[in-house]
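What follows is a set of notes on a single structure, which appears directly below.
Excluded from the complex is one protein chain; the other protein chains are retained at their positions.
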């Protein structure tokens, strides 16, 4: 009897440990790409996952960050490199291009027309939807620093956080699904 | 004693809940790319996973879908945009190109020669192998709609399904491994 009680105690400890190790209903995504098609895929997956009851975190890094710049905002205090990157990279969702068949912008324009015609939300609309659905957006500070992006030129987005890879990995390792896009 | 019985009952409930939350021996893949090299990687991983006893689902979306078009099939009822996409994108595994060093087709031709010489299966053969091994293929309906692809121009493949991202995520969140290629 005593022995049985001990065994049950041990099982309870193991159960707790295992519960802590078991991933949650969460999807963690690294959004590295700044291409229209890949960003579209990222948002379709993200909003779809929320619709299924999952918690979603998107960690924007490198080229992906361009899509989060606010067209209407400007940031001062940039050095020459920062100014160059700022000028060459797309500013916000409106400026991103297809990864293939861009054809000097024609392919991208065609895709945008198609998206409208087929009732697929635009990136702009997807961002709004994501915000309403509570998708969390993390922005990689190291990438921002590299490209000379400033916090004050990013879009307004409920709960947007500037952080490092550690904070993302903390989420990812407790997530059922992880993707690098 | 009664107390012990209650504790065991609780443990049983927790065990069942945890078992349901624990991912299965399954690999879920989003095949976004339509490049020869990435498709090759996708099929090597997919068939390798089956060989290790895993269940495999490949969700083809965007450029990836081109590789599933049947060269010998045509679909009517396309609008102008659909016809343009249809003409510009590769039709089936035979038409896909390297993501790098395509060099006007020379690099791709070289890679195909090398694959033959080194006894690496062609994409065509990998598709057949995947079918025989029971790899499930999902085709993204939203992407098909965007690009004007029709169901009747897709390859014959045992169990191929047309579906949305929700159906894929249902598999992905119960999978041990997920990849975006």
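Per-chain numbering from 1; labels A and B assigned in written order.
The definition used in the following text is that contacts are C-beta pairs under 8 Å (C-beta built on N, C-alpha and C of every residue); 3 or more make two chains touch, one makes a residue touch a chain.
No experiment lies behind these values; they were computed from the predicted model shown.
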Given B:89, B:146, B:165 or B:179, the one touching the chain that is not displayed: B:179
Which of B:18, B:75, B:129 or B:163 contacts the chain that the document leaves out: B:18
In subunit B, positions touching the absent partner: 1, 4-5, 8, 11-12, 15, 18-19, 22-23, 25, 27, 37-38, 41, 44-45, 48-49, 51-52, 54, 100-101, 110-111, 113-115, 117-118, 120, 176-181
Contacts of subunit A with the absent chain, listed as residue ranges: 1, 4, 7-8, 11, 14-15, 18, 21-23, 30, 32, 34, 61-63, 81, 84, 88-89, 142, 145-147, 164-166, 169-170, 172-175, 178-180
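Simple rule for what comes next: only the chains that are shown with their structure count from here on.
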Distance between the centres, which are taken as Cα means, of subunit B and subunit A, whole angstrom: 23
